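Worksheet: the structure to be examined is printed underneath.
Every protein chain except one is present and positioned as in the full complex.
Here the chain labels run A and B in written order, and each chain numbers its own residues starting at 1.
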Amino acid sequence: MTPAEIAVVLLVAAGTFFAVVAAVGVIRLPDLYTRTHAASKSDTLGAVLTLGAVAITFGGEITAVKTVFLLLFMFVTNPTAAHAIARAAYDQGIEPWTADDSGGEPE
Amino acid sequence: MSAPSPLVSGVLLGAASAFAALAVVVLYRVLRGPTMQDRVIAVNVIGSNTVVILALVAAALGEPMYLDVALVYALLNFLMSIAISKFTVERGGVI
Partner (left out) sequence: MAAEDHTRILVPVGESTTLRNTVAYAVRVAQDDATERGVSATVHFVYPAVWRSVEPTRAEKFERAGDLLERVEVWAREDVEPDEADVAVETAIVGAEEYLFSPSDFARVLFDYAREHGLDRVVVDPEYQPGGNAPMLRPLEFELSQTGLDVEEAPVERPARRAALVGRESLSQYLVVFGASYLFYLVLGGFSVDAFELFTGAVSAGIVTVVLAKISLKGPPDLGRLPGQAARMALYVPYLLWEIAKANVAIAYVVLHPRLPIDPSLERFEAAVWGDMPATTLANSITLTPGTLTVDVSEREFYIHALTRSSREDLFDGALERAVRFVFYGRRAARIPSPEERLASRERGEQ
């Protein structure tokens, strides 16, 4: 295995791990805002790491530049989208869940 | 460009199927809700996963064309979240 291949495998593994964290978080966390944390952070990192692996696979070609563009785009838009959704929810008066309501409806 | 070594393309395709499986798992949140924003968040996650799957398949098969599809999909995914949020905040006035 060449060093580039090792890097690809490691990045893909890390990316997939964080994507799993994002999916588990979105399913498991108690309310919209906490789920947004999982969706914005873990999912972005998972996607960015995996796209990094893709860029390395493509090597020094222009396609790799394109992949980096895609990566940067995800990096900027994912938090922005999460912010927009959270703001819309806040605007509608959806109250955040707190540790005190744990008896309530963590679903 | 040509396809990468069988090992690497195997890893990439494996990761792509993992991402696809995760997208199916996240579908639970889309169906369950309970609020509309929960569904949007979940759909957004599925969209990001789709973009990553497209990129992974592009790399595994050595087909740079798929990357353009991924790029456009990422754009649409972002616009979807923004448009829906704006739609709810402004009660219908999107533009």
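Just so it is clear, a residue touches a chain if its C-beta (ideal position, glycine included) is under 8 Å from a C-beta of that chain, and two chains touch if they have at least 3 such contacts.
Remember, predicted model here, so these are calculated numbers, not experimental data.
Chemist: Looking beyond the chains shown, say which of B:Ala15, B:Leu71 or B:Ile84 touches the absent one.
Modeler: B:Leu71
Chemist: Just checking the interface: what residues of subunit A touch the absent partner chain?
Modeler: Within subunit A, the residues that touch the unshown chain are 17-18, 21, 24-25, 28-31, 33-34, 36-38, 40-42, 44-45, 62-63, 65-66, 69, 76, 79-80, 82-83, 86-87, 90-91, 96-99.
Simple rule for what comes next: only the chains that are shown with their structure count from here on.
Chemist: So how far apart, in whole Å, are subunit A and subunit B when each is placed at the average of its C-alpha atoms?
Modeler: It comes to 11 Å between the two C-alpha centres.
Chemist: Along subunit B, where are the residues that touch subunit A in the complex?
Modeler: Those residues of subunit B that touch subunit A are 1, 4-5, 7-8, 11-12, 15, 18-19, 22, 25-26, 28-29, 32, 34-35, 37-38, 40-42, 44-45, 48-49, 51-52, 55-56, 58-60, 64, 67-68, 70-71, 74-75, 77-78, 81-82, 84-86, 88-89.
Chemist: Using the touch definition from the top, list the residues of subunit A that touch subunit B in their complex.
Modeler: Residue list for subunit A touching subunit B: 1, 5, 8-9, 12, 15-16, 19-20, 22-23, 26-27, 32, 35-36, 39, 43-44, 46-47, 50-51, 53-54, 57-59, 61, 63, 66-67, 69-70, 73-74, 77-78, 80-82, 84-89, 91-92, 94, 107.
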